[in-house]
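We show some of the complex, not the whole, and keep each chain where it was.
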């Protein structure tokens, strides 16, 4: 039986994965207040369905970065898929292709980005990276992404250092020997609370907006910024004409007590206006969550942990099922709420969703 | 001993019913946030009793659809009463007659509507239906209701598809072989998370307000709309001159995180004004809940699950007792609050109930 909800995939993953791996995926920073707030704040938003609107035919197609996808749902970058399934990032990339949704491949993938692209046959992948202290390495990663057909560069910001995740510290979590940061020459060996430290490629805390400008100059691909939370950071991003912003608190994994993304959405959406794309992640699990995000101004929603859970629970099939049930929940929510398309959710937003 | 409160009937029902049947009745959509919110929001409204108002004589009579009933309490349509008691819908219909309160018989009744009317001798039943894809079937149901003496047609809206109830999915709930949708030729066989799928009569997601107009044209009976939640849906309903609206989120069984009905009541009541009747359901369990609903603008309150619990706990007698104790609680609440009649609750409403 397909698990009936994304949380059931989490339960399955908990049963199947070593505790340390489960916790690495599940954990948030410090007291995990933001992790919980992401869910609680979504649950707290109430809906007012509209009835009798001829919702026989739904149109879930969504345009992101100028490309039309099947649904307003995609995959956030998550590191080291081989922690939970031997096929690594290839499975999720295949599902993204099959379902026609965006997937952001992490620079910390456990399969090299070229192999992810080739083995999945997915020609619409986006590549996530950081600007490392070593700019040559950064540039090389981008060029490899371009070369292997990735369609966008997603720059994760707001991580000048990595968050404190005490579950990892308590578990003395370390990557198993056969799971490596496959895009990097020097690979993981170190035991650490955050695997990013293990690739010999240091994050650069000195980054400023001009480094984003530099990055934009290195690539013909559209550049997306992932990790915007403060409305003050929207104008400089718009000035740099980035292709989209991803409103994200990294699933509560970076700075604990950071505001939930859904609560910031109306204000961020107002600051963005129609000037660039706006995606959101952190805590999205239900069809109604997706409806709420779009009603409040997002173009689409990304999933982080659920992809890992689904992979752990059932590999490629698991991910198909997980996305399938989320989309099915979204269809039901749209029909009951009286919205036939992404555009109508947006138009009816303030009537259907009350914050 | 009569159980002292409606929740005790629930406890009895839980003891007596197979888990799958209990859960089918009890469950709400998805995470059951709306199911719980219905109760919590009612509990959260505080009362300010008025004293010394000569409350010796109470008048609970209530006028609904131009007919005078004994109390401002009635039965929401609930499917398949034979799931919990062999007499099926006849028992509740007898109680409704005896207590002089409205009962809405579900189109998904497990006893044919003609038999419910005849065997109960209740001449003031209302018949609930959907507009099915098959309009001929829809028309036929209405004509049979008219023919067997039903006094109103209650059209359930806001269910273009049925909600996701994960308890049913987990329990692989299916109707037992001897419980059928007795109004339909082809009856249930399918195992499904929602029995409505089993009658071979598909709900029509393409419905619009003009279909309500069509329905009104098919019958001389007053038409009531059940399932209004959004104030934007009030004006079109008023334009169609429906006889009453039922503010309902279907007990939280359709779209999870839908707002509680009691929180929407003031706004919906303001939109309705005196132009048509207004009933409410979803979560009403206490005499004080009824008082609050009337104070905030409803003409009466309907019960869903409690009818099933009471039937399971004690058949016809159980339902008499359940309504009896609710009415007794209402009398106490009216006396302590200083309101002698439904009209006085309404008049004193804003003084006695603070939202």
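As written, the chains take the letters A and B, and residue 1 is the first residue of each chain.
The definition used in the following text is that contacts are C-beta pairs under 8 Å (C-beta built on N, C-alpha and C of every residue); 3 or more make two chains touch, one makes a residue touch a chain.
Being a predicted model, the structure only gives us computed values, none of them experimental.
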{"item": "Oligomeric copy total, full assembly; chains in place: 2", "value": "4"}
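Here is the rule we go by: only the chains that are shown with their structure count from here on.
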{"item": "Magnitude of the superposing rotation for chain A and chain B (Cα, nearest 5°)", "value": "90"}
{"item": "Whole-Å gap between the CA centroids of chain A and chain B", "value": "42"}
{"item": "Complex contacts: residues of chain A adjacent to chain B", "value": "1, 4-5, 43, 45-56, 286, 288, 329, 331-333, 335-337, 351-352, 354"}
{"item": "Residues on chain B engaged by chain A in the complex (per definition of touch)", "value": "30-31, 33, 37, 157-161, 163-164, 166, 169-170, 172, 204-209, 211-212, 227-233, 236, 254-260, 263-264"}
